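Before any comments, here is the structure.
Removed from the display is one protein chain of the complex; every other protein chain stays in position.
Let's look at chain A:
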Amino acid sequence: MTIRFVLNGEPVEMDARPDERFVDLLRDRLGLPGAKVGCGIGRCGSCTVIIDDVAMNGCLLPAYKLEGRRITTVEGLGSLPEGRAVILAFSEGNAFQCGYCAPGFTVAMTALLMREDVPDEADIREALGGHVCRCTGYHSILRAAADAAVRCQKDD
């Protein structure tokens, strides 16, 4: 089937099987390998993308669901003020080690800041609670996420 959507601000029209996973389209066909596949069943968050302003698991999104959607992947976060704040805070805070989980966390945190102006720690824990990071033990990410929330406010 032909599907049309807006990807990181650019219109995309492509042919895909309706049951093809969005994360595979990104990685294998659209040249955007930022989203990763850690589990393929919605249990690690490494494939997270923003669909119409909310974070979703790219491995659980069949192509037919993309029709008409506005999609931001990790590669497109730099164009969002929230995304820039998260990138800065996560980088300066050395939030990650191997970094394979980083795109998922960064996207999810950006989506949280798009929804909540002043997320508290519970909001952050809930928004990031479905993401596996095997390297850090999470605290470096939580510290940097709190910093991102503060920065985002300052930047407003």
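Following the convention adopted for this analysis, a residue touches a chain if its C-beta (ideal position, glycine included) is under 8 Å from a C-beta of that chain, and two chains touch if they have at least 3 such contacts; residues count from 1.
Assume contacts and distances are computed from a predicted model.
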- Query: The chain that is not shown, which UniProt protein name from "Molybdopterin-dependent oxidoreductase", "Two component, sigma54 specific, transcriptional regulator, Fis family", "Aldo/keto reductase" or "Amino acid/amide ABC transporter membrane protein 2, HAAT family" does it carry?
  - Reply: "Molybdopterin-dependent oxidoreductase"
- Kindly state which of the options A:Arg4, A:Arg17 or A:Arg70 is in contact with the chain not pictured. A:Arg17
- Note on the structure: Out of A:Cys59, A:Leu113 or A:Cys152, the sole contact with the unshown chain comes from A:Cys59
- Message: For review purposes, identify every residue of chain A that touches the missing chain, sorted by number.
- Response: 1, 17-21, 27-28, 31-46, 48, 51, 54-57, 59-62, 64-65, 73-75, 77-78, 86-87, 90-103, 106, 108, 112, 115, 125-140, 142-143
